[in-house]
Every structure is written in structure tokens, then in C-alpha cells.
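Removed from the display is one protein chain of the complex; every other protein chain stays in position.
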Amino acid sequence: MQGDIIAVGPETLVREAAQAKVDGYRLVTLSCVELDAETVDILYHFDKDLTLKHLRLTVPKGTPVPSISAVHWAAFLAENEIQDLFGLHFTGLAVDYEGTLYLEDEVRRTPFCRYSIRQSDKNTPAPDARQEMGEN
Amino acid sequence: MFKMTPNVLRNLISKKATRRYPRQVRPPYESVRGELRNDSTQCNLCGACALKCPSQCITVDKTAGTWTCDPFACVYCGVCVDTCPAQSLTQKREYRPPAVERQTIFMQGEPRKKTKTPEAVESG
Amino acid sequence: MLKNLIQKSRIKSPWLLHYDCSSCNGCDIEVLACLTPVYDIERFGIINVGNPKHADILLVTGTVNQRNKKVLVNLFDQMPHPKAVIAIGSCALSGGIFREAYNVVGGVDKVIPVDVYVPGCPAKPEAIIDGVVLGLEKLKTASLPARL
Amino acid sequence: MMTNTLTSTLVLLPFLAAGCCYVLRSNRVRSLVVLVTGFLLIISAVGLIPLTPFTLSAGNLLGVRVHDLVMVADFLLLFLILYFGFKHRSLVVKILSLLQILLVAYLEFFLIKEVPATGTIYCDSLALIMVLIVSVVGSIICFQAIPYMRNHEAHLRLDKSRQHRFFLVMILFLGAMNGLVLSNDLLFFYFFFEVTTLCSFLLIAHDHTATAIQNAVRALWMNSLGGAAFIVGLTGLYYQSGHLDLQLIIINASPGARVFLLSLALLCLAAFTKSAQFPFQSWLLGAMVAPTPVSALLHSSTMVKVGVYLVLRLAPAIHGTFLSQCVAIFGAFTFLAAAALAVGQSNGKKVLAYSTISNLGLIFACAGLNTPQSVTAGILLIVFHAFIKALLFLCVGTIEQHIASRDIEDMRGVYATMPLTALITVMGVIMMIMPPFGVLLSKWMAMEAAARSFYLILIITLGSALTVMYWARWAGTLMSDPFAGRFKPERQPLLTWGALGALSAGAAVLSLAAPWIYTRMIAPAMSGTYLLPYRASGGILENAAGVFAVLPLSVVAAVGFILSIWAVKRAAGARIVAPYLSGIQVTEPGMFKGPMNRLVKAEAKNYYLSSIFGEHKLTAWVNLGAGVLLILMLGGTL
Amino acid sequence: MFKTVIPFGPQHPVLPEPIHLKLTVEDERITEAIPSLGFVHRGLERLADLRDFHQMIQVVERVCGICSMIHAVCYCQGIEELMAVEVPPRAKFLRVIWSELHRIHSHLLWLGLFADSFGFESLFMQFWRIREKIMDINEATTGNRVIISVNVVGGVRRDLSHAQIKWVLSELQMIEQDIKRLENTMLSDYTIKKRTVGKGLLTAPQASELGAVGPTLRGSGVAQDIRQTGYAAYGELDFEPVVETDGDCYARCKVRFRETLASIDLILQAIANLPAGETRQKVKGRPEGETVTRVEQPRGELLYYIKANGNKNLERLRIRTPTFANIPALLTMLPGMWLSDVPVIVLSIDPCISCTER
Partner (left out) sequence: MILTTVYVLTGFVIGPLLGGLISGLDRILTARLQSRIGPPILQPFYDAAKLLGKEKTVVNVWQAFCAFGYLAATSMAVVLFFLRSDLLLILFIQAVGAVFLVVGALASTSPFSQVGAHRELLQILSYEPLLVLVVVGIYLETGSFKIGSVLTHPEPLLLKLPFLFVVLGYALTIKLRKSPFDLSTSHHAHQELVKGLLTDYSGPYLALTEIGHWYEIMLLLGLCALFWATHWVGMTILIVVTYFMEVLIDNVSARMNWRWMLGYVWAMGLTLSLVNLIWLYTA
């Protein structure tokens, strides 16, 4: 993968992101990857003069993640997307769509979590997305 | 102001760009990826096309000897044509005409035996 | 006489409403391309009106998803009779390559009745013209209002 | 004898009835008194029609010369105003009323040697028209005030009714107005002029709130300024001509004399204050705090009409002078400026107020333009404006009592809850801006008359375009409701319906009858001083330059109206669909599903263009402009 | 001041695609714009669970029909990186040629739609007329007008014959002439300037801070173009990013207009330097590992994050499209502008909502 990968924790994330801004980096985007049933990776991609730098934050699904939208306002869209698709919760979002950025009520929550569904959504026990789609 | 004037006046006097479509049909280009056809005489029902189709619109039933394609789900990518080992799949140069009902392209072949007079049947 | 005139006019003046459900833009730009000089569907009196209340024909491109299905129904309801729905492109016909994605409901006919299916990915402008012509049949045969 | 009786009914009966209203504290009796007085006024005014023109002399009343009575009353009145000046600590009022007292005393005791024996009362067609307006429109407003004030006081939860005072002043006002327009002796005129000042002060202050009193005091000082200008002008006139007979002054007008012209200019200034022209508009705007019938009365038939009446009266006297041109420009300027300010308003009553100022400006412009067409236009405009403005105020008052707001935005879709009132309001608006109705007829005359003067026509066309804007917007707003055919029948007191019906029908019928009004009433008034501007035949007004087919157009309009109503009836069977909201409307009316899946109301508010036409942007400039024009006018006469 | 709340979209004639903007306007000045997305969201990143990594090419091409080719290039590059496949040079050049054809047709389409956004219908027609020629080239050389589907992992499926190259060259010449004929109109007409100059201002620091990409960024004076990294064959071609400094709609328009001409130049260079040889490298095995690849779409930087674990299905496919990055910038441009500027400003970022929502 191009660029350095710096591992960060929830407590250092915002600081690192702010530092990146000070260094003249442009926030490219956030990518979220589900690692297993409990944890996800969030990659923060930054770019400066066509070189990339990534912050890797590994967090358990249940814990809220600090939003960097106070530093990089543009992150709110990506963070909302992750909120929709992975069911994570970001604290301090600049504009919070509360999980309705893409999804309607008819769709199961957190469609990108293939290992489990979020406990807080147990009132509507949706079938696992895989079964819904039909195993290939 | 009005910098566009020479252009529109040129349009007014020159030949119009319009192709009068239904009356004047331009012959399709050589390599156009149009409607999918399965040559029943060549198909050996191997199922490679069904496996490779990104849109999953082809179903091959080896035991019943049927080859079915949902033309409404086909994305005309031509991957099946590229992969067909028997080269029985071809794409016509024309697109499938609009229809008022759902259709499927259906082909009944002899199970396990090829070159036996399978018929290509279309049913709505 | 008047009845004939109106029926003739219906064929001569189909106004389009194009709604992009969740198309990849491929079919959308082909719909737009129909309006442009090379295809010039205004030859048939077709205008893209962009307003359901003025439209006779609803062109739908793209798969229906959970959010836009309501929009589609709303638009369909706001169109005055007689009206025809033309689904354009694989996605609108069946969901196409996306039909198994989690947010996709499927083809347009899962939500509103479809009169003409125009296959293609994307459908060519010529095919769209053919589709509209096919859709006119429905407008022609539709009954007239009781009182004009 | 007949004229005597009718005239005294018109002038004195209201004073009497007003007293009754004050003394008899029973609601029923008061209502009865108001009704009876109103009807008597209407009957007497109509009775005067065949008798005009006539001249009367005010002889003696109870053995005292009426002149002396008026003089005494004058002093009483001025001291009363002075008292109010002290009470409300208004220095300007104190100064102005003292000045007036001194000047009246000087005039009465030192200047006037002999009291004219004849011609104190003169009634020509112009005066008759005014009498009719005052009596008919004024009475109708008083009728409507009966249910209105009942509601109003119920709403305010007063311990003690103040209606007796209210009706005292209302009725008194009518008498004063009748007296004013019939007076030929300018001292009489001045007395009634001051009565209207006081009455308006009392009416504006009626609710006794802090704002009401503040606004009332402002009205008082501004009108006192007018009064002062008037009395100064009178003194000048007396110096010049040795008498205060209005008709004689007009006939013997000697435009060359500077003092004379200055005096007339001062009278015009007094008229401008009364008619709330810029920069004196604030008193009329402030008068909105009063109950709506007061506004209706002030704006339509009384008070503000004093000014335009006076200037139209004086028009022949200033014909061809610089003063006349100034009045025209000043009026046209006010017409434009007030229309622009009206565009910037969302408060319904303020829109009406600016519209009044604007229309009065147009009348002044007509008077100043001083051609036969323009004066005809001015007189017609007085008539139609009185009816329609009274109607609109009563409508707004009725709506206001229902929705507890006078803001146009809150009247959005009021058609659904008050269909009939909303319809009548829309009709009023239509009569303000559309042919073949009277207001537009007069505007047509005014424009054709002004066409020869390019600056005037420029200002007037801009003004009338702005006028169309604010009226059309309002009419549409009232109808702006997504549900068709689902309204409930509306309930209002009989007197309210009666008043609204009478005024709207009256305005419509008068519009239809405009050619006859012209031949029967206006042409005689013009005949002395002007050439007759129009031929009226077959309901068509025509001259060499233009033609307005009132009757044929009205017929066409009526047919069109009936057809359109028929269309509405048939459309009632149409499918009702939601308004276009980009496809995301939900079943709740006017709502759409917005971001975050929340329901949002698709609101559309009118444009008030406050960045261009807002009061805060325009008022200072307009006042400045008007002030400059006024100084120019006064200075130009020197 | 009274507020008017306007639901702008999802069905709206000036928006070719469904996005909803809740606009709050006073008189006609916008005070607030809140977007609502999800009308085009299909969830195609998750289709990676159902389609193998070859089939995903066809899926990612349909992320966006306008720049389908470039999506496929980006995806293939990523997979090729993971599988360490060396793409034949001819394929690299062909990828450039078709990518640039896509850029031209996308920019022409945009120029037309942009003209339409300020009500210049005949200009719209003019640009789209020129665009049809590009569509013809696409159709003749690849078999489809829009979604040309030529990429495979390890190269391209189609080749250009000598005759085709000759024809393409002559067509391009005509296209260039046609476009240049409109330069005077697009870049110096009074009414167009009136509608675009000073609208939707975005300064260079703002643009970087909001993560804007592509012509939106370059229109604000930041010379950043992913083609500078030299992916595919761009490293071997002479290329300068097009930059304007004003940061308004007019600057973005100029950037795109000049980029169109620059793209024609790139194609001519690529054709001139087109190496002979194979166009497709056979691939075996399955991808493993994670990578980030970027290419320059007509709308700006496109980023693919691919994570694979040796299965035929990818573990995670993340697509960050340029419009997704430009939307925050758009939202800051709108307030303070007039309602009539909304279409102009919205179109000035060349929104591709189907990209944004996938």
C-alpha cells in the first residue's frame, strides 16, 4: 500500500488528525473495514502533494469513536456513512444524520457488518445480510 | 455579449446534425456488443458463462439440458462470449428491441449430448 | 372529430418525465442524448418536461432502492391520466447487475406498473426512441375523460 | 327648507347622536342609535342629490349667531388640544395649539370686521360626492363596528365597556366630515378640520395602551401642524382678499400674488398632513393600533380624504401655477414611494395604509396636474378608493379577529377557514387593480392625462407597476391553500356580512355606473372651470385621445367571471393532487421528507424584498425627498 | 425576514441525478442548504461478497456510467498491484486513450449541462452534438457507447486496429475544431460571465481544507492532478495539470474546457507513442493484502481501497469518488448565493451522485 500507516488510538486520533492538517495534509477519506465480530479498522487517508499517509484506528464496535469533523469538517460525510453502514457511533459529529444518510427503515441496519449485528438493534432482528442476498 | 451568434447562424444554414432515426437507421459498428445469442448447435452446456456472468443472468441446467438467459438483467458486457469454450455464444450487433412484457431467452438442448437439434425458443 | 383530434395529438405530443432511480448515469445520459441534435426527439413532439404534472410518459432508469421507491410512486401518482411508464436499461428492468445488493428493491415493476421495457446497459438512444413509440400505443388507446 | 333640514341632519344629527351614544350606556340602545343615525345620514345624503347645487347661510341657532358658536367651539377645541398637549407632555402640541389659539383670536377679534351673511354653506357636486361617501361608507363602517367592538372588548376582557366613548367619537367624526365638506366659510372649514384632528386623536388612543397613546399624540402633533399651517394660510388669505369665502377665493384667484399663493401652499401643506403624505405618513401608520373600524374610517371616507378634497377644491385656483406643478410632482412621488414601501410590508394593515397614502398621492398628482381628465380621475379615485379601502379594512379586521394576526403571511390559505371573507377580500383587491373597475378607470384617466408630462408619467407607471405587485401577491396568498372544496361555511354576525356585502356590491355597482356618475355628478362640478374631458355614451367614456368602454367591458368581465365560476364548479370534480415537491411529498399536506428522514414543511413566503423596499431602507430617503419637494413647493411660491 | 423552504430534488429537471437539498431562502438568497442522500445508494461495495474479483470489474464500471472506464482502470490497477501483475505497455497506453476519451465525453457532457444550468439551451445542444462523436468513437472501438467494458485484470480486452486509429485521429481533429469554435462563447460571453463569475467562491486553502478534488480544486488554484503520479502510461506522456486561480464557477468551467483540449492532446500523444505488443496479460491466482489506488477521474481524484484475503471474493472494497469529496465544498459554497445560482453552483462541482452513494 502506498504511504505510511500510523496506528492511532481513540485518544490520539483527533490530535494526529489536527497535526496532519497543520502539516498541510488534505483529508482524502475514511475507510472502515470490519476485522471480526468485535473490531473494526478505520483508516484515515491523508494526502499531501500526491503522497499518501494513513492513520489506522482499530476500535471495538461498541465504543464510540471521536469524530474528526471538528478539525476536518469534510469528514462528517464519511463518518455518517460509516455510522450508517457499520453502526459505529461517532461523538461530536458536525452534522449527524443519525444513521439515515443512506438507509431507510426497511433496510437492515449496518449492512456492512457481516459477522454480527449490533446489539442495540435487537428490536428488529433482521436476518443476516448474507442469507438475505443468497450465498453464492 | 451574444458571442454564440456565429455558431447558431452557422447551424441555421448548414446541414442539420439530426439522424432521422426510424426512417434512417445507421448500420451498427462492426464490434457492437448487442443482444446475446446462443448457437444451440455448438453449446455444450458447460456452464462457464453462467459462472462468469457478472450479472448472474444466465442459468444452465445440465441435467435438464436448458440454457436460460434473462435479457432484462444482462448488462451486455460480453464476458460470457469471451469465456465460452465452445464459442457458441455470440453477440448480435443490434440491441434487443423494447418489449411490453418480461421475456427470457430459453434454449432446450439435449442433456449431456450436444449437436442433437436443440431448438432455441423464446417465450414471454 | 374532437376525439380523433385528441387521440392523434396524444401520439404527436408525448411529454416526458425522466426519473433517475439509482441509475449509474449511463442510461440517464442516453435519455438526455435523445434530446440533443443527433437524435432530436422533439421531431416527434417529445419534450422533457421534468414535472410529473405535465408529463405523459415516465421514463425510469436505474434500480429501485428503498429510499427512492416512495419518490417513484409519488411521481407516478402526480401524473394525470393517460400515462405510460417506460423502464430503461437493465437496472430498471430487473435490478440488473445490482439486483442482489442489500438496498435494492429490484426492477421498476416491483413498485409501479411498467408498460414498456427497454433493455440495454445502457439502452441506446435509438432503443429509447423505439420504447417511447411503443409506449404511445397505450396513450392512444386510453379513454378520454368523460367531460372535456 | 328641504335643503336646510337635510343639511342640518347631515351635520348636526351626528353631534346629537354622538351625545346620545355617550349618555345611554345600554348596548342595545346604542346600537339602535347608531343604526338609526346611519340610515338617516344615508337617506339625507341621497336626498341631497336632486337638490345640488345650493348655497345656504348659517343664520342663528338658538338666537346666537352660528359664526359665534363656531368661534367659541373653536377655542374650546383648541384649549382641549392644548390640555392633551399638557397631559401627554407634548411640547410640539402645546406650541402648535397655542399658536393656533393666538392666530384664531387674532383673526376673529382683530382682522375680521364683518361676518358674511351668506354663503357659509355651499354644496356643489364635489361636496355632494364627499357627503355621499362620508354618509354611506362612514355609516356602514359604524354598523360593522357594532359587532366588531363587541368582539374586540370581549377579547380584551375589559371590566368596563368603553364603547360609549368609541361610538361618540365615531359618529361625531361623520358629522364633522359632513360639516367640513359643506362649509364654504373657511373658518367653519377650519373648525371642522380641527374636530377631525381631535376625533382621530381620541380614536387612535382608544385602547389606552402605551403605543396607542404614543401614536395618538404623534397624530395629534402632526395634524396640529397641519392646523397651524391652515390657520396661517387663512390669515394670509384674509389679508389678500378680505374675506374667507372659499368659492369667491377660487373664482377670483389671482395667481400672481405671492402672499396668496403662499397661503394656498400652506393650505396644501395642511392637506398633506391630513392625508398623511410623506413625510407625515407616520401618524397614519401609527393609527393602526386602533380597532380596525377606526382605520377603515380614517382611511376611506374621513380624515385623509379631507386633504385631497381640499386640494381638489383649490385646484382651479392654482391652475397653471408652479404650485400646481409642485403638488403634482409631490403627489406622484408619494404615489411611487408609498407603493414601493407597501411592497416591502407583510403587515396587512400597513400594506393598506401605504396603499392609501399611495392612492392619495395619485389624487394629489391628479389635482396638481390640473387638467379636466386628471381632476375627473381624482374625483373618481376618491369615490372608489373610499369604498374599496373601507371594504378591505373591514375584511382584514374580520380576518384578524379570526386568526389573531394581521400579517399577510398568516393569512396564507385563509380561504379554507373563512371562504366568504377571503373571497370578498380578493374581490376588493381585484377591484383595486383590474379593469373595468373604478380604481383602474381613474388610473387610466390619470395616465392619459399625465402622458404629456414625461416625468409624471414615468413616476406614475413605475408606481402602478409596484401597486400591481403588492396587491396581486396578497390576493394569491389568501387563496394559497392546497385543499379544494373542503371548506366549512363561515359564520359572521349579520352586520358584518351586511357591511362587507354592501361595500363590495356598492363598489362593483358604482364601477359599472362610472359613466353615469361622470355625467351626473362630475361633469356639473367641472363645468364651471374646466372643459368637459369625456363624452359618455352607451356606457363608454371617450375623448379624442382614448376610449374606455366601461359598460361593454363590465359585461365581458361579468360573463368571464360567470364562466370562470362555472370552471371552478367543474374543477371541483377534478382529482386533487399534492403540490409539486420534487417527488418527496408525504401524505401530510405541504410536508416533505427532508434530510435525516425528518418531515419538513415546504413553506413558501412572499417576497417582501426588504433589502430594496424595506421601511428601514426607504423611509429616510423618502422623507428626505418629500421634505425637499415641500420646501421647493413653499419656497417656489415666494 | 421570511423564510422559504424549498425541497430541491430528488426529482428536479436541473439535477440529472437525484440528490435532495433542503434549501432555506430569504427572498431568493440562500441561508442554509442541507443535503439528503441515499436516493442512489445501492450498496454495491458489498456486492464483492457475491461476485468474484473479476466480475467486480463490471460492477465497479457501473458505479458511474459516465466515467466507467476510469473506475475499471482504478480497480484493475489495485488488483494488479495485489497480484503483482505487470500490464503490457500497449494496454497501458490503450487505457490512457480510452480514459481520456471518457474524460472528453464527460467534460463535454458537463459543459453542456452547465450551459443548461444557466438556461443556455443552444450551447447545451452544441456541446452534446460534439459529444456524440466521442460516443461514436467509443462504440466503434469498444462495442458500447457508454460503458465500454474493456478492462480486465492484466490488460484490456480490445485493441485498436490501424484503420481505427486513423479514423479516430481524423475524428479528434474535427472534435477539436468544434470545441474551439465554442471557446469564445463559453469563456467570454457577457451573460455567461454574469452568471458564473464570483458564484460559489472557494479559495485555495478552503478547497484543500474541505478536501475538494479535481477541477473544483484546480479551479481554486491548487495544481493537483493524480495523473501527475504517472499511473498507466501517463508517466510517459507530456502532461501539465490545468489550473485556474479564481475559485468560482467560471474558473471551474475554464478548467474543464481547457482540460478537454488537453485530453485530446494526450490522446494524440498516446496514439503517436502507442507501443506494439500484447494487450492482455494472463492472470492466475487470487489477490491478497490491502492497497489503496488512485486515479484521476473527470471529476477528480478517485480512490479505491481494496482488501483481499486470498479468496475469490474481496474482503473489503471501498470506493471514494470525487463527488463524495466535493460535497462538503459544495455545501459551503451555497449559502449567501441566490436561488438562481443553485443549479450553476451544484453543477460546478460536476456532481455524480451515483458515484457518491454507490
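As written, the chains take the letters A, B, C, D and E, and residue 1 is the first residue of each chain.
In this text, a contact is a pair of C-beta atoms (placed from the backbone, for glycine too) under 8 Å apart; a residue touches a chain by one contact, two chains touch by 3 or more.
Since the structure is predicted, the reported quantities are computational estimates derived from the model, not experimental observations.
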Missing chain: touched chains present in the view: B, C, D, E
Chain not shown: contacting residue from E:V5, E:I134, E:I179 or E:I353: E:V5
Contact residue for the chain not shown (choose from D:A451, D:A513 or D:L632): D:A451
Selected from D:S139, D:Q281 or D:N606 as touching the chain missing from the view: D:N606
Contact with the hidden chain (one of E:M125, E:I179 or E:A329): E:M125
Where the unshown chain meets chain B, residue by residue: 1-5, 8-9, 11-12, 14, 16-18, 20
Contacts of chain E with the absent chain, listed as residue ranges: 4-8, 12-14, 28, 115-122, 124-126, 129, 189, 191-192, 194-195, 338-343
Interface residues of chain D (partner: the chain not displayed): 412-413, 415, 426, 433-435, 440, 444, 447-448, 451-452, 454, 457-458, 461-462, 464-466, 468-469, 472-473, 475-477, 479-485, 544-549, 553, 556, 560, 563-565, 567-568, 570-582, 589-590, 602-604, 606-607
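Everything below uses one rule, namely that only the chains that are shown with their structure count from here on.
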Each chain counted as touching chain C and chain E at once: A, B, D
Contact-graph separation of chain B and chain C, given in steps at minimum: 1
A-D or C-D, whichever has more C-beta pairs in contact: C-D
Central chain of the complex, centres being mean CA coordinates: C
Chain at maximum distance from chain E, centres defined as averaged CA atoms: D
Farthest-lying chain, centroid of Cα atoms versus that of chain B: D
Approximate Å spacing (C-alpha centroids) for the pair chain B, chain E: 28
Centre distance in Å when chain A and chain B are each reduced to the mean of their C-alpha atoms: 41
Between chain D and chain E, centroid-to-centroid distance (C-alpha), Å: 65
Touching two or more other chains - residue numbers and ranges from chain E: 10-12, 34, 38, 41, 43, 46, 50-51, 58-59, 62, 129, 132, 147, 357
Residue numbers of chain B (touch at least two other chains): 17, 54-55, 75-77
Pairs of chains, among all present, that meet the touch criterion: A-C, A-D, A-E, B-C, B-E, C-D, C-E, D-E
Interfacial residue positions of chain C with respect to chain A in the complex: 66-67, 100-103
Contact footprint of chain E on chain C as seen in their complex: 17, 19-30, 32-33, 36-38, 48-52, 62-63, 65, 67-68, 71, 75, 96-98, 100-104, 121-122, 124
Residue ranges of chain D touching chain A (in the complex, touch as defined): 595-597
